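Heads up, one of the protein chains got dropped from this complex, but the rest are sitting where they should.
As written, the chains take the letters A and B, and residue 1 is the first residue of each chain.
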Amino acid sequence: MSVAVTARRWLPPTVGLGSFVLVLVAVEILIRIGAINRFIVPLPSDIAKSFARVVIEEDIAHRFLLTAWECLAAGVLLTVVGVAFGVLLHHVRLIRLACETWVAAMASAPLVLAYPLFLVLFGRSALSIIMLAFIAGLAPVILKTVEGLSATRRVLVDVGRSFKLSPAQQFWKILFPSALPTIFVGIRLGLIFALINVVGVEFLINFGGLGQLINELAERYDLPGTYAAICFVILVSVLFFATTERIERWLRSTA
Amino acid sequence: MAEIDRLIGARPARSWLTPVVRLRAAIVLGVLVVWQLLAVSRLFYSDVVPTLNTVAEALAKLLASGDFYWNLWVTIDEIALGLAIGGVCGLIAGLIIGGNKFVAAAFERYLYYLGPTPKIIFFPVMIMWFGTGAGSKIAMGAVSCFFPIALNVAAGMRQIDGVLIKVGRSFRANPWQMATKIYMPALCYPIVNGLRLGLGVALIGTLLAETKLSNRGIGFLVIQAYANFDMPRMYAILIALFVLAIGANALVARAGGLADIKHK
Partner (left out) sequence: MAVASTSNRVVPVAQAAPAILTVDDIAMQFATDEGDITALDDVSFRVMPSEFLAVIGPSGCGKSTLFNIIGGLLSGYRGRVSVGGETISGPHSSIGMVFQEESTFPWRNVIDNVAFPLEIAGMPRRERIARARRFVALVGLDGFEKRYPSELSGGMRQRVSMARTLASEPKILLMDEPFAALDEQTRLLLGDKVLQIQQQLKQTTLLITHNITEAVQLADRILVMTFRPGRVKRIVDIKLPRPRTSEIVSSEAFGRYVAQIWNDLREEASRGLIDDEARALHAGEHKA
């Protein structure tokens, strides 16, 4: 590849990254000269240093696993229940007509605000977090399952009819495989909602893994540590998002 | 009689009681019945599932109290300001990113990947920067809604049919005319859509911040009820909150739908 083409491909990402580095350097300088209060914004170099400290002292691996387990549990629940409900809604037209808008409303409702309620019902435990994340992520799975099943191309249904498939065969051999890519989009959305809610509620109720870490460090007034922990959580979240996106794209290409 | 009814096009008496309506009523009724049974069965610790009349009483008391509306106003105020700040910043960012390929290639991925992160974890930083009062809540709302608005506007900019821009240029429209007669109408739908999403997340961000650290607002009322273990009151507040939130979402969606019709 010619130099010009390579440069054109790598210039924008470099500029993007570079500007962030520049901002960090500028902030560092401004704090050192006293233009920014170092008790409100810690030195970027301090934050970088505390990364290692936070990872070692705060048992990051264990916390990460706890958060991951909560997400996984919520994820399994919302997949099983969500797809089941979605299939039900698709098959029974009356239920779909009655409930689909309700589910859509649920998708946009601020369910996480009911977390104190879950605290009362399930106590300050991982179960509260899992249940809340499950409910918060359920709606997109249901909606996408219904959407995927309904969007099965007419001609494929006709192929099934022309081969005299039974309703069960029609569902398992045609409708469901055809809907799978869309269903995975729904599951991915549900998982993302679940992660956001898991970390958020961990922070709010000061229990759990990574979310709780941020809260604890903030209450200890460990500024660089808090910033470092926030960065770490962002990293985890970005990785999760990117990985699920890769998986979804791979699934879509084979379907 | 029937003849006249037919002539004047009267509808049969039961037309609104469709099967859908009946099923919905049945579901709601079923939930209420199960609730009441759970409440009186004492299966849960007292008041965790209060009886329907207790909740209704608390709801009536709440809606009659002055401090509910005062706190509601505080929250609405915070959300509105957060939405305004985040919205304007998001709009500008979206326009820049959507309009310039290089800027988009450099920066859009950060918006895209930072979008689906739990913003509430930024709250400690917001408190440090803006204090424990309304400032940090407004900041939470603004940060929350910035991302979906920016991304939607950027996408909208890119999706403007290139042909329409060429038409404008071929008629030698000046920049102001291009902006108002071509870009703005085309961006109407993405902006409204972004605002709809933004409202949802700004609402959540602001309220969660209130539950964490505040002495006013609806979020504060919820936590206060929880701390006092006044469950009927907490249910009442949550019910009022959800009705308002879903109502607000529906309103913006309706407004968005109107923009949609023109777009089509």
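Everything below uses one rule, namely that a contact is a pair of C-beta atoms (placed from the backbone, for glycine too) under 8 Å apart; a residue touches a chain by one contact, two chains touch by 3 or more.
Bear in mind that the values here come from a model prediction, so they are computed numbers and not experimental data.
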| item | value |
| --- | --- |
| In the full complex, displayed partners of the excluded chain | A |
| Option from A:I174, A:V198, A:I214 or A:A228 whose C-beta touches the chain left out | A:I174 |
| Interface with the undisplayed chain - residues on subunit A | 153, 155-156, 158-159, 161-165, 169, 173-174, 177-178, 180, 253-255 |
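FYI, only the chains that are shown with their structure count from here on.
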| item | value |
| --- | --- |
| Centre distance in Å when subunit A and subunit B are each reduced to the mean of their C-alpha atoms | 19 |
| Complex contact set, residues of subunit A against subunit B | 11-13, 15-16, 19, 40-41, 94-95, 97-99, 102, 105, 108-110, 112-117, 119-121, 192, 195-197, 199-200, 203-204, 211, 214-215, 218, 223, 226-227, 230, 233-234, 237-238, 241-242 |
| Subunit A contact footprint on subunit B (complex, rising order) | 19-20, 23-24, 27, 44, 48, 102, 104-107, 109-110, 113-114, 116-118, 120-125, 128-129, 200, 203-204, 207-208, 211-212, 219, 222-223, 225-226, 229, 231, 234-235, 238, 241-242, 245-246, 249-250 |
